[in-house]
Structure formats: C-alpha cells, structure tokens
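Dumping the structure here so I can ask a few things about it.
One protein chain omitted, others in place.
Note that the chains take the letters A, B and C in the order they are written out, and that residue 1 is the start of every chain.
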Amino acid sequence: MFPFNFEWIWDMSHLVFMGGLWFALNILGLGMTYCIIKAAIDTSKGKGGEHS
Amino acid sequence: MKMDRRSFLSFVIGGAAGTALSPLPWKVTDDLAIWSQNWSWTPVPEDGEVGYVNTTCSLCPGGCGITVRKVGDRAVKIEGMKGHPVNDGGICILGLAGLQFLYGPSRIASPMRRTGERGENKWQKISWEEAISEVSKKLADLRSKNQSHALACISGYDGGTVPRLFERFLTVYGSANFVRTPAVRDSYELGLYLMQGTQANAGFDVENADYILSFGCGIIEGWGSPVRMFKANSHWKETGVKVTQVEPRLSNTAAKSDQWIPIKPGTEVVLALGLARVIVDESLYRREFIASHTAGFDRFVQNVLKDYPPEQVEKVTGIDKAVVVSLAKTFAAAKKPLAICGRGRGAGSESAGEIMAVYALNALVGNINQKGGVWAIPDPNYIRWPELEMDAQAAAGMQKPRVDGAGSKKYPHIRNLLHRLPEMINSTDASPVQALFVLEANPYYSVSDSAFVRKAWKKIPFIVSFSSFMDETAANADLILPNHVYLERHEDIPGAEGFIKPIIGLAKPVVNPQFDTLHAGDTIIRLAKMMGDPIAKAFPWEDYEACLEETFGDKWEALGEKGYWIDAGFEPSPWNKAFETASKKFEFASDDIGASFQNAVVKAEGEESAYPLLLIPYDSPRISAGRIGNPPFVIKTVADTVIKGKNGFIEVNPKTAIALGLSEGKSAVISTPRGSAKVRIHLFEGIMPGVVAMPTGLGHTAYDSFLAGKGVNINELIGPVEDGSSGLNAAWGIRAKLGKA
Amino acid sequence: MDSALIPKGVNRCPLSELILKLGPVVAVLLWGVVAMFMCWIKGLNQTNMNDSYGFALWIWADLTVIALGGGAFFTGLLRYIIGKDKLKNIINFAVLIGFICYSSALLILAIDIGQPLRGWFIFWHANVHSMLTEVAFCLTCYFMVLTIEYLPLILENRQIDRLPFFHNLSHNMHEIMAVFAATGAFLSFFHQGSLGGVAGVLFGRPFAFREGIFIWPWTFFLFTWSAAACGPCFTIMLLKITERITRKKLVKDDVVDLLAKIAGWMLTTYIIAKIIDTWYWAMVTAPSLGFELTDFYSNNPFYGMWILILEIVVCGIIPSIILISKKGRSNPVSFMTAVVLAVLGACVNRWAMVLQVMAAPVLTFEGWPMYYPSWQEVATTLLPVAYGIILVALSYRYLPVFPQEVELNPVESEDQGGKAKKAALSGAEVSPARA
Partner (left out) sequence: MKNDQAKKYGMVIDLDKCTGCGACMVACMAENNIPFKEDESNKLDSITWMRVYQLTNGKPYPETDICYIPRPCMHCEGDHGHSPCVSVCPATATDYSQKTGIVSQIYTRCFGCRYCMAACPYHARYFNWWDPVWPNGMEKFLNPSVSPRMRGVVEKCSFCFHRHQLAMNKAFVEGRRELEENEYQTSCAQACPSGAIAFGDLNNPKHTVNQLAQPDNAHGGQPKNPEVFRLLEKLGTNPKVYYVSSREWVRRAGDNYLKNENPGKAH
C-alpha cells in the first residue's frame, strides 16, 4: 500500500493501481475537508440553521 | 439547553476524531493482528539439537531398518534406514506413523488393575511391585493345585528373546500352551516340512525372478516384508518382469500387476493344480530337477492331476480354459518363474493343499533353492540359554496336551492353532485355560468369530495383558502390565518375512520410556524371580538387557553399532543337500501330501440357498489389521468409499447390487452364519459379481477416538474353517447375504 | 413521542407501532449477530463451506448485494454526470439502498475471511495484481463515497439541520456532490468490474475463465454492465415494496419510468453482450481447454442447464423486452414482473459465477461436490437484510428520503393539503416540487 511496505515495487502496475487509489482517496479527502472548512466559515458568518 | 447539546455533540465528534488520529487504534489493530499470528493454543514445536537413531521397526514382521530423527529428546520423524539390506531407505505408511504410537493417546501409562466389569474400562493404577506380585500369587495358586498347564500365553510373535523368555517361563512353570497368532508362515513351514523335510522359513528371491504368478498375495498390501516387496515391484516394472495376479478382487496388487485374472474365491488350489497338469501334460517341466531330485512325481501326476483338466479348472475357477493353458505355458516358459501364495497380507494361514500345490508348481519349474525361486531359510539359531531344570510339576504340566491341539496326533506337524482355542474353552464347563498372558497380540479383536471368542473369553478367570496400548484385549483383561513401545526398548527382531538371508534386527530405545511402563522381558524375569525356584533359577539374568547381551555374546557390540546382523553370504543348500525327507528328495507325494490334495478345496461356511453371496475380507495398505490399530495419520488416508463418518462400506459389483436393489452409499445389512452387521454399499467394478468384500482392521472398539467405532470388524462375520488335513484355519471368506437396511 | 425528529409535512405511524412491526426483524438481526459472533469466535467450521467450496453463500450474497447496490452509482451517474435531473427524486433512496448494500457487503466479507483480525492486510500488503485487492480498495473507497452521499440526508434531519454547522455542511456537500458522484462512478466501475474479474481471471477454472482486453476479462465489463442494469431495478423493486408497506406513493411514476427505461436499455444491451460472451465461451474458450458446454452443467438439481436458461432467457431477454417497451412499463403487473426478473437475473448470474465455478469439476477424476449452507451462514446472510429493513424504516421515518412525499401525500390538517392531494391525483403532469 505504501512504498515502505516490502512487497512494493516501483513498476507500472503499482503506479497505475496505487496512483488511481490515492487519486480517488485524495479527491474524497480534499472534498470533505473543503466542505467542512467552508461549513465552519459559513457558520462563523452566521449562515444556516435556525438562524436562516 | 441548546449550548449543551451543541457542546455534547462537539465533544463526541471531537473525541472520536481525536482518538482516530491518535496512535491508539492503529496500535490496537496491529497488536490484534500480531496476536492472531501467535495464538497460544497453536503449538510452537520446541527446537533443539538434531540427531538420528537407527533401530528396527517391529510393527509388522517385515524387519525394516528405520532411522528416527530426534530434536532434543523428542522423536520427530521416522524414516527408512539407508543401506539396510531389507528396505534400503524405504519405509511404509505404517512405519512412518510410528511416532503416533509412541506419543499416542491410547498408550497405557502404568500397570493397572481392573475395578469394574471386564470391558467397562474402569481401572486402578497400581505399582509394578503390586502388579507382578498379583500375577505371581495367582500363578502360584494355580500351580499348587496341579493346574500349571491351565496357564496359556497368546503371543503375536515367537522369534526373538522376548517371546522365548515367555515360552521358557511357561515351560518351567509347567505349561506347553505358548500359542502364536496365525500367519501364512505356518502354512509355508508345513509345506517345507512335508515336501522338503526341513524345519525352515520360506524365503522368496523375488528380486531375481523373471515372472511372478501370485495366488492372491497382497504384494502391495503388506505381504512378506512390505517395503522389500514395493521395491521388488518397482524393480519388476523397470526390468519388464511380468506379474500375474489371481484373485477375485482388483486389489492394489492386481491393479499394479500386468495381468489380473479374477478367480472364484477359494479355488486357487484348483488353478494351481490345473496349471501343473498343463505343464506336465505338455512336458514343460524341468527335467534335470524332476528326474534326479524329486520323489513321487509319477504318483503326483497320476493321482492328482487326472482330476484337473483345463475344462474342469474352468468349471471350478471360472477362468477360461484357454487362459489356464496360456498361463501355464507362460509360467513354464519363463527362465525363473516364481509362484507365490498367501492371501492378502498373509496374516492368516492357508490350507496345506494350496500351499503344496503352489510349491509343486515351483518344483515343476525347478526353482527350489535357486536364484529367483523359493528358498528354505533356516532359523538363525542364536538363542542358546542354559538347559532348564524342571521340577515334577513342570514336567507333569508339559506332558499334558496343548490346549489348542497343535502337535497332537490329529495335528502332528502344526505348532500353533489359535483358532481352536475358543472352541476348546467353550466346549467344556471349566475352561482349560485358567490364566492367560497376552503378549503383543490382540486376540480379542483379531480371532475370527468374535461372538464365540467373547463367550470363551468370559470363561477365562484371569487374563493379563502386556499391551502398550488400550487395545480390545487389554480393555478386556484383568490386569495390564504395559510394555514399552518398540521405540523405547531394546529387542532382537529375528528374520524378515519372506526375506532370503538370515537376519537379526536390533530395536534400540530411541527415547526414554514416556510412561511408567516396563519391558515385557523384564516383567517376565521379575515375575519368575518373585515366584522363586525352580522358576527363578531358569532366569539367571539380572534383567532383560543382561539376558540380551549374554544371548548375543561377542556379536552384541557389532549388532549395536550396525543395528542388524546378517548372514550376507548365505546361499540356499544345493539340491543334493537340500532335502531331509526320507527319500532325501523333494517329495511330490506322500500320505500327508496326498491327503492335503484330496482336501484341496476349502469350502466357505454356509448354505448357498440361504446365503447366495460370498463375503471375502481384503487387506488395504492403508489399514493396519491384526495387533496394531491404525494410527490417526493412516486412518486419515483411508478413502471415503471405505469409511465415511463411522460407517464402513462393503464392496459390491454393480451387477450384484442391481439385482439386490442397492445403490452407491445406501445402507445395507450383511449377514453370515456367524453374525450380521450394518454397512454401506460401495459399487466397485473391480470385484467379481456374486462376491462382496470388506476391509480388515476396522470396527475397533478400543484404542482411541480416531479409530474406535469406525466400520465393521470382519471377524464378527467370519468363522474359522479347518483345513481337513492339517488343521490350519483355511477360511478365506464365508457365505453371506446382503439386504436393504 | 419522537415527533420532533420526524420531517415536517409527513405522516408517520406511532412509534409503538413501528417498534412492534420491527420486532421480528430485530429478532432476525440478533439471530444473525449471534451467528456472526459464533463464526468469529469458533471459526469458519461453523459454516458448511469446505475446501471445494471456499466461496459459497456469503460470497454469492456479497456479489449480489454489490450488484444490486449498483443502483446507487448508476442513478448518481445519471443524475449528477449525465444530468437526468428528474432522478433527484429517487437518488436519496438509491443512495440509501446502496449504503445498506455496501455496508452489508463489507460486513459479510469481515465474517467470511478466516482471520478477520488481519483483514486489513489486504490493504497493507496489497497485491496489485489481484482482482480481490482491486475489489477491496474500490469497495472501501466507494463505501466512503456512499457515506458522503448519505451524510447530507442525515444532516437534513429536522433536529440536526437546526444546527448551523451541519446545515452548512450538508449544503456544501450538495454543492460539490457531482465530484463525489463522479469519483463514485469511477470507483464503482472498477470494483463492479473487478468482482466480475474475480471469476473471469481464474484460468484454472474453465467455467469462469474468459478472455478479455488487457488485464480485464469480459466478465469485468459484464459485471459492471449488469450492475448498472439490475441495480436500478432493485432500487425500483424496493421502492415499490416500501410504497406498498407505507401505503403511500413516494416517487412519481414519471421518475420511476425514466429510471426503468434506462435500466431496460442497459439490460437489453447487457443481455446481448452476455449472449455473445456465452456463445464465444461455449464455442471457443471452453473447447480450447478441452471442455464442452455440457461438461459444465450436471444432471444434479443445483447446476443443471436450467440455470443458463433462467439467467439468460427468463431473467434477461424477457425483462429486457418488457422494460424497453412503453406498454410493458405502463402495465403494473408486467412492469413489476420485469423488475423482479431483472433482480433475480443478477442473483442467478452471481450464483453461477460463484458456486458453479466451485462445483464444476476440472480434474477428470473429480465429481460435483454439493453444498448447502449451515444455519450460521443463513443467519449471517439474513442479518444484512434485517439491518437493511431497519435502516430503511428509520431513514424513512426521520429523514427526508423522498422529496416528493409531501406533495404526493399532503397531510389533511395543513392548509394546502387539499390542493396538493388533488394535484397528486392528477399524476405525472405535476411539476417537481421546489428544491
């Protein structure tokens, strides 16, 4: 899974497969981080909830 | 309120996020995985220094050399001993599993006295002192009542110092009733005695024969010395030696043979004599031997062979007469043909007629004491102990006839007739056997007609088992004096079944005794000493080891080093010196022999009208029968068409099954004149229609849960059939019927 | 009692009635949980699996729920990427079903493996050449996507929504949902496919083995395709069951019809591809390995030729024809028949691709081993079903799963009730509710 796992090899299979995986994970992670941070900012601006 | 909920939610979510980001869950996950890799209940074998011990296997009469690998003080693996003259590195399935006997759950851990009813398996541990003195008292009591001849000993073997010590004990005590369990060698000895006049064991030079005609021998199932036979079989394949197997069932041997000739069971002798007739008829016999070294040839030809023309042979055996003729020609045309007999493993005797018919075949082609032939192997007569001093009681006891009748007028040439024992006991009110020793044998299980055996057993007041394992006999004994197992003890193992050189193997203790057991040799010596003179006097040795050492004298050291002693230069006597009959020739005919041939065909017990089928036992290389119970590893290899769960299967030809409305796997009941049992059907194209077969060695009630209760003990279904001329048990099967359960 | 949690403008049965009705379901759930722990504590000897059936009921259930859960990704794809806006009225439900299916699949996998405590080795020591690795990774990632898609719905619960942060979070997530949906579609394509690849790459098992493109055997594409075809059918089937149970119309017919029509065309194209695949396999692939088609079907009741006919004709061709014809879709009986058959078709296909792969002998001297599941296997397989029912019931009760419900089922006491009800009765003409 990580380059420091000993079965890791720097070959095409690993680059494609793990590349795809980390790409997807990053989109999900960044997307959620974005949503959470934006929600926090919006909240601090007083948007949403009962107040809206 | 609002703030509270908000802070609570924040606390929960923050806490969860904090925990997830901390190393804790990762550490726990990792530790759990590591734990799952090191479960404490999955054993980790202890490491240690590796060593090897050479010894001799005595699980069967094969006499193989084995090498035991040790790690520290544990024995971890048994392998064949390289360079051993009998098995040269090879090993059989049973020998490989030997450590399961050593460390097995059915070992008896100490001397025990029965407390419940016989067979209830309620025991009290006692000390060796107490155990031996109990036997001593019983025997002294018996002797004081002039009943010394009522002591009997059933032994699984009679060669070597241990059984000889037991026999010596019986003799000096005053009993001739040392009875060895039956084996095909009884028949061979008889044949050699009657036709060659020698007291010898039969050896077969299988490696040098160039054609093998086997009358039902389980060459692959354990006949002779098993590993040697396996090697011979491979040697035959390599050198193109053809094997013809004559038997009603496609056994492993038949499957490996070049030609399988199915024959109606029990008619092998007719085929053998029919072949002899063709050979004589067509003058295919070896004149140089027949002319100068045989007697009674003409009488043999006239009296016996007139009854066996090929047409008649076909009628009786079911073998096409053309096949009979061509078989005879093939046999006679070979340079060094060898005919052998002894059904399956050879764990039972055969009729004298059958043995001698096969000997006669070998004699016709002149391969007696020749390369590739049948050899007479003399006993390596090495046990020379001081003469016995017998008191009056002993002498009187020894005068009494043996309880099994062996050696009597009726059965003059036979040494052991164990099958007669139950009948002798059951036919009188007071059992002629008042005390019984059982040494390395399991007669309660292995003597046929089990129900009758159990009845006789009840009448014997005092039974002592020397078994290492809780076998059926031990479980139904009154006192158990457990022997070391073969890997814990010193012992001489003379001879290897069917081997062509005199050989003595030495068993050595590979590991220290695992339990509070005692060498049976020591037990008998200590018993003798406790009984006082004159018995004690006959056992001048301090212990068994001293006895063994003294027995071998100057050979002892070499024996210990090499692990065996062999008369490597042994050659069979040439024809002019080989025969010790009255005529000093090989005798084709004498009164005894004539009688044997007249009673050649041994009929199966039972009426055909009531029992339309023939039930035959078969030996499987993966099922140990006789005194040794199959160990867990070996049971594991047994096919699911032989045992499934606890059910045992019976092999039935599909034709037979269709007629009976039975199909694969169905439950059925097999009934014979001696008993009946529940079985399941296995359809097998390799068995003659009308014949059904069941494996030997199953249906144990004792031993461990790996073996007990699986399948049927075929001895429950089969009874002895006495060979009219010799008295040997020549049963090869029994009439039976099979019905839906 | 729990009215504060129930969305506004909808009618729900009393809590006590819900508890009473869910009672038996909870009992099944607990039975499943007991069996699950037995398998974990005592090991897989609790099952009737064996060395010939290393994959059995569980793996079949796994493949099936994932295929049927495919409704979520495909509806998401249609809604967010293709732009079939109408489908937003069923997307929540599709996501919910998907979430249930995928969480169930993960749970079953966790029971199915011999060493659950080391299950994470599949990630840590990943072998990128294994189809199962691809399955595990994509499955887990896609489950994350489903959670992300399901989360806003939870946040829309009346009480949670009152908290500004959660309201904003839900809003923001909706904003970029297309990104998540696209990722989900990507992941789904691969794990649905690799589940097909799991069987297809087994070149030691001629029943399963298929040629293909690059590293992907044909089953890779067929599985994705069939999931896209049968998943929506499963969503529709469950919708209809939910409507039957709640005695309410929850999604308008035009929405269902659109989804069914698309599913129908997917199924049609799928079954054509499947027929070509089967034909090629039977005529070329298998014979090259020494097998004839009949060798793969035995005369025992489990694996007869009937399975092929059932899968392709009864559960493939027939529902395809019904679903692509307007007439077929408009008749409720034929429509439901088609939907159910399509779902059954996916089940049968997965059955064959798991159990028959195990059963069909390859060595000439072996026979067809038989298998029937132990009660522990059945219980653990029913566990997700029970869990799914409970989660659907609770989601339906507390979350605004069906945007059209209020409109279709106006609550009498409210002002506009009468109007809305009349509108609902007039059917498909009604424009979708306001966002």
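The rule we apply is simple: a contact is a pair of C-beta atoms (placed from the backbone, for glycine too) under 8 Å apart; a residue touches a chain by one contact, two chains touch by 3 or more.
Owing to the predicted nature of the structure, the values given are computational and were not obtained by experimental measurement.
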| item | value |
| --- | --- |
| Neighbouring displayed chains - absent chain, whole complex | B, C |
| Hidden partner chain, touching residue among B:N252, B:T330, B:Q598 or B:T701 | B:N252 |
| Which residue of B:L338, B:I368, B:I635 or B:A693 touches the chain not shown here | B:I635 |
| Sole contact to the chain not displayed, among B:H84, B:R402, B:H519 or B:R622 | B:R622 |
| Of B:V227, B:V241 or B:A589, the one touching the omitted chain in the full complex | B:V227 |
| Which residue of C:G32, C:G76, C:G98 or C:G119 touches the chain not shown here | C:G119 |
| Residues belonging to chain C that touch the chain removed from view | 43-45, 49-55, 112-116, 118-119, 121-122, 124-127, 129-133, 136, 198, 201-206, 287-292, 295, 357-358, 362-366, 369 |
| Those residues of chain B which, in the complete complex, touch the missing chain | 36-37, 39, 41-48, 71, 74-80, 87, 89-93, 96-97, 99-100, 102-105, 107, 220, 226-227, 230-231, 233-234, 237, 250, 252, 255-256, 260, 262, 514, 621-622, 632-640, 643-645, 653-655, 685-689, 704-706 |
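Methods note: only the chains that are shown with their structure count from here on.
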| item | value |
| --- | --- |
| Centroid distance [mean C-alpha coordinates] between chain C and chain B, Å | 64 |
| Sequence positions of chain C contacting 2 or more other chains | 163 |
| Complex interface listing, chain C residues touching chain B | 115, 117-118, 120-121, 163 |
| Residues on chain C engaged by chain A in the complex (per definition of touch) | 123-129, 133-134, 137, 141, 144-145, 148, 161-169, 171-173, 175-176, 179-180, 183, 186-187, 190 |
| Residue ranges of chain A in contact with chain C within the complex | 1, 5, 7, 13-14, 17-18, 20-21, 24-25, 27-28, 31-32, 34-36, 38-40, 42-43, 46-52 |
